[in-house]
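Quick notes on the structure that follows.
Here the complex is missing a single protein chain, while all its other protein chains stay put.
Here is subunit A:
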């Protein structure tokens, strides 16, 4: 296959992945709404019981309807998971062929379009991998909605044709650094979804819309476990492999470059989250808020810094740095 056909394949696979994510999202919404009607039905039943209606042991029509609803929900749930797995596979094909389309072949994260499709891939893939272990079925709509929207934004707003990496990006430390950053970004996002769910559930404990969401304690634990996974990965990416690469490429391991500063801020805020969870008076709600602040800094770093700051040396952010050359003019004056 030529580079061009790889590029075309990548674009087609992204379209396919987006479509299948959307179908999976529809199934997840269908499952969710089946849950909703069940929750409503059980509330109605309770009201009946409360009103003094005889709650006899025999099977009522309401019970039968509930069983059907349950079956339907389970069916949609399984279908949604299956479609998600297919979409993640397409997504992976898109990433791999994107890398193959470049000459020389390379990792698919040279610009924001590629970083975005890689990051959203990690969110979806982590969801599939942890589905059983952390009982994430309730997250389907959230994760699929997020992945679908981000993927569409990437295709519509960030798309760039395949181009070779600039010289400074051409290093295996970059590969390691960015793999870590992307994995952590995906995981933090997943953990953030759990924290959002926590805050909503805390605020509206009885909302039928949230009937599908687990209890507060379970949410808190899921959120903590995902963050506890992401934090060391981020530490490695930002404070170990990043500085090693910076040292090789720019000559000093820490430059207070805006991207670095924000990666550090994110790190510190998430350390704050871990502390908050262990501090009386900060557990629970406040900790969840700190986690979301961390997520906001993470995404701001990824998107915002590229637009607001012109001094970043991270070259997918801005045209390549000639600043270091022009500097001479100034300092020898």
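The working rule: contacts are C-beta pairs under 8 Å (C-beta built on N, C-alpha and C of every residue); 3 or more make two chains touch, one makes a residue touch a chain; residues count from 1.
One rule holds in what follows: contacts and distances are computed from a predicted model.
Engineer: The chain that is not shown, which UniProt protein name from "Ketoisovalerate ferredoxin oxidoreductase, gamma subunit", "Nucleoside ABC transporter membrane protein", "Cytochrome c biosynthesis protein" or "DNA polymerase III subunit delta'" does it carry?
Structural biologist: The record for the missing subunit names the protein "Cytochrome c biosynthesis protein".
Engineer: Looking at A:129, A:149 or A:240, which makes contact with the chain not pictured?
Structural biologist: A:240
Engineer: Mind pulling the subunit A residues that touch the left-out chain?
Structural biologist: These residues of subunit A touch the chain that is not shown: 160-161, 163-164, 166-168, 170-171, 173, 221, 224-225, 228, 231-232, 235-236, 239-240, 243-245, 247-258, 261-262, 264-265, 268-269, 271-272, 274-282, 290, 297, 305, 308-311, 319-320, 322-333.
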